[in-house]
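Every protein chain except one is present and positioned as in the full complex.
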Amino acid sequence: MPNAKELSSGAAEAFVATLGGVYEKSPWVAERAYERGPFDSLAALATAMKQAVTEATEAEQLVLLLAHPDLAGKAALAGELTSESTEEQARAGLGSLTPEEMERFTRMNEAYKTKFGFPYILAVRNASKAVILSAFESRLPNSRSAELAEALAQVHKIAWMRLRTIVTPNPTGFLTCHVLDTARGMPAGPGMRIQLRRLDESTGTWSTLGQFVTNSDGRLDGGPALKGEAFTFGTYEWTFGVGAYFASTGFPIAGTPFLDDVPLRFGIDDPEAHYHVPLLCSPWSYSTYRGS
Amino acid sequence: MPNAKELSSGAAEAFVATLGGVYEKSPWVAERAYERGPFDSLAALATAMKQAVTEATEAEQLVLLLAHPDLAGKAALAGELTSESTEEQARAGLGSLTPEEMERFTRMNEAYKTKFGFPYILAVRNASKAVILSAFESRLPNSRSAELAEALAQVHKIAWMRLRTIVTPNPTGFLTCHVLDTARGMPAGPGMRIQLRRLDESTGTWSTLGQFVTNSDGRLDGGPALKGEAFTFGTYEWTFGVGAYFASTGFPIAGTPFLDDVPLRFGIDDPEAHYHVPLLCSPWSYSTYRGS
Amino acid sequence: MPNAKELSSGAAEAFVATLGGVYEKSPWVAERAYERGPFDSLAALATAMKQAVTEATEAEQLVLLLAHPDLAGKAALAGELTSESTEEQARAGLGSLTPEEMERFTRMNEAYKTKFGFPYILAVRNASKAVILSAFESRLPNSRSAELAEALAQVHKIAWMRLRTIVTPNPTGFLTCHVLDTARGMPAGPGMRIQLRRLDESTGTWSTLGQFVTNSDGRLDGGPALKGEAFTFGTYEWTFGVGAYFASTGFPIAGTPFLDDVPLRFGIDDPEAHYHVPLLCSPWSYSTYRGS
Partner (left out) sequence: MPNAKELSSGAAEAFVATLGGVYEKSPWVAERAYERGPFDSLAALATAMKQAVTEATEAEQLVLLLAHPDLAGKAALAGELTSESTEEQARAGLGSLTPEEMERFTRMNEAYKTKFGFPYILAVRNASKAVILSAFESRLPNSRSAELAEALAQVHKIAWMRLRTIVTPNPTGFLTCHVLDTARGMPAGPGMRIQLRRLDESTGTWSTLGQFVTNSDGRLDGGPALKGEAFTFGTYEWTFGVGAYFASTGFPIAGTPFLDDVPLRFGIDDPEAHYHVPLLCSPWSYSTYRGS
């Protein structure tokens, strides 16, 4: 898989051949993005493609939206979807609708197109039928301008998810951690045990990537917990030994601790970025956030 | 299994026969607690037993502490522990120490007893060797008064864990939930899906107790998620469909959401109490706490 | 000041005469909203007016946007603004720009109008020059549809702030509080002292509205801290006696506590709504949020 630098330094034809389908049936997006290159990173490439759409005329944007199939619509029935759309819709369970569900989706698509003039678009890769229907209901009352903006945002999200399966990211991303003890106002360390696992989406099983112990600043010795090529998009989980930590420091905790092993599941979307995923914890509360 | 009311309304002999071992080899605790009865709840009974110890003389408290075996000590080797202590130490992995570990525990116990005049006591049911050693190191520099207080606190915790396996709690405890959307300043509902599971400690597997959906106030319809006899001490886990919720409301989230299914694992220590275990979440952060 | 019910139950002429300026120079919004009445609340009235705009044609929406003056623009110089706009711009400090600032605002407005075809609109009542310029820079690269949606959102916000100075809200709003002790996993009470104050915007001084003490559930006895006609939009502040609370419970805190009196300042935007503004605190951390 080429990286952004290689792709964007080569010929325009190869660039467009590779990336022409990132925006549904709209190779002009890749063509215009190429003019802005070359690009040093997957993120820069994605931004340039997005900008090409943002700066297109509204007529061109509408053509792009209209290139998208109905969700679970006639094109799907007829087997006429692009391979990207087919896989995305299948993953959302749209390949196996009951006749009643199919009819509901059809009515929904028609109502939306009638009101706004373009199809209902949602990045469905990780969505369920319930999410698709619920989002539809919250979006239908919007003004056309709001919905046009939202449709374009969904299209960019779809493009991003396609792009990162085609272009190798730079190995600049990494994962760090920090644990604070909010009951005592100090780093949770040394000695809290932490495990890092990754979800294998094809099998639904978790594999262990590392075992760590906090140092006296509540951080992990030895640098990032994950970096380079091992740092890929996907679903990860820390497990923090919060109960054992507080027990070993003599802080009063219950017989069955309210917090013992604390799982913290998070997704990596951008493999070129830094993800700081800390834990703030007392024996009775915790919080986390994407930090920096 | 009798409840507190039944036990404490009956004869003193039966009461002491049943509860005499809750405080290690110290039936006098049960005898004195009985005088304060009868008790309406497991909690009231536990409090009375604790109070009997607190109000005993320091000499009596020392006798109580001295009744406890060394952790992994000679009594264990000789098979002379009470059955309660044997099981508790075994669960902590103290039944299978290497000779080196055994020697380290022995040295540790000796150092502690020499300094303070009573054995090193730790409620070990859910502790690991690492926790036991680490707690030992943080406690050894304490003053004698601090350590005497800590040892009594550990003894009360051990007693509580024994007590709730002997006495049936009142079915007054229950579990509630509430989900707030901190990105938009409103209840996270209607429509966020929540699952509740319980850990079977003997098999290590999780069984599903219920599937819920938040209402427009971010709460669960139909009252507590768990109550009555089903509400037992142990380890539980909520799973919140945070990613699907934000996707369905149209809030911008990443292609691979930072937060998708959010697991929240917690322990129930007191089956007669109300546990409110809420979630405050944005697409990029969340927190929880034991509420009321 | 009439309430929504009185206004919307009366004649259309009076309704439009009163509310015709809520959307800048666009009495048609009030006219169409009237058809949907009568309304039981300020919130219902505001929603109906917003809906009238959302369901208007894009051409009508553009006319509405074009009715707005440039921020700090020629109309302001010529004294031709509506009285509402004059006051709003003055409050943001736009009445006293230096020649350099005036030129910068003019260039900004021109660039925006040239790109999007309508003026740059921002609800400026509480904005500073820096905010106005900074928002301009973040919005200029947007697509036209995104910016059209954003401009309408700003117009709705301006309308809401005008509306609530014209129409009396129902006295349904109220303010509640709850304090949790996250270091010990229990309500922070009884006994934490709390003060509630309100900012007088004309003088910049704070007046005390009430003194409270938490009960054993960490809540205030006697119902809401504020309700009815006293519950108006504006700026409020709780002060929580966190340091004294932890000192009185014997929890270890520093000589100079990290948290002593904790101020928590918040705004009430909707006087018909319930605002639950809780505090979760340990001696070393706290958090708050708009709850429900």
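Chains here go by letter, A, B and C, matching the order in which they are written, and residues are numbered from 1 within each.
Quick note on the criterion: a residue touches a chain if its C-beta (ideal position, glycine included) is under 8 Å from a C-beta of that chain, and two chains touch if they have at least 3 such contacts.
All values derive from a computational prediction rather than experimental measurement.
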Self-check item: Candidates B:15, B:34 or B:284 - the one touching the absent chain
Solution: B:284
Exercise. Just name the one of C:10, C:191 or C:210 that touches the chain not displayed here.
Key: C:191
Self-check item: Residue touching the undisplayed chain, where the options are C:204, C:222 or C:250
Solution: C:250
Quiz prompt | Residue touching the undisplayed chain, where the options are C:25, C:91, C:113 or C:157 | solution = C:157
Practice problem: Over the whole complex, note the residues of chain B touching the chain we left out. | Solution: 53-55, 58, 61, 141-146, 148-149, 152, 182-185, 258, 280, 282-285, 287
Exercise. Can you list, in ascending order, the chain A residues touching the missing chain?
Key: 178, 180, 182, 185-187, 217-218, 280, 287, 289-292
Self-check item: Interface residues of chain C (partner: the chain not displayed)
Solution: 122-123, 125-128, 130-131, 134-135, 138-139, 150, 153, 157, 160-161, 164, 191, 193, 233-235, 243-244, 247-250, 252, 254-263, 265-270, 280, 284-290
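Here is the rule we use: only the chains that are shown with their structure count from here on.
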Quiz item: Just how far, in Å, is the C-alpha centre of chain B from the one of chain A?
Solution: 37
Quiz item: chain A to chain C: how many Å between their CA centres?
Solution: 33
Quiz item: So how far apart, in whole Å, are chain B and chain C when each is placed at the average of its C-alpha atoms?
Solution: 45
Quiz item: Can you list the residues of chain A that touch 2 or more other chains?
Solution: 258, 280, 284-285, 287
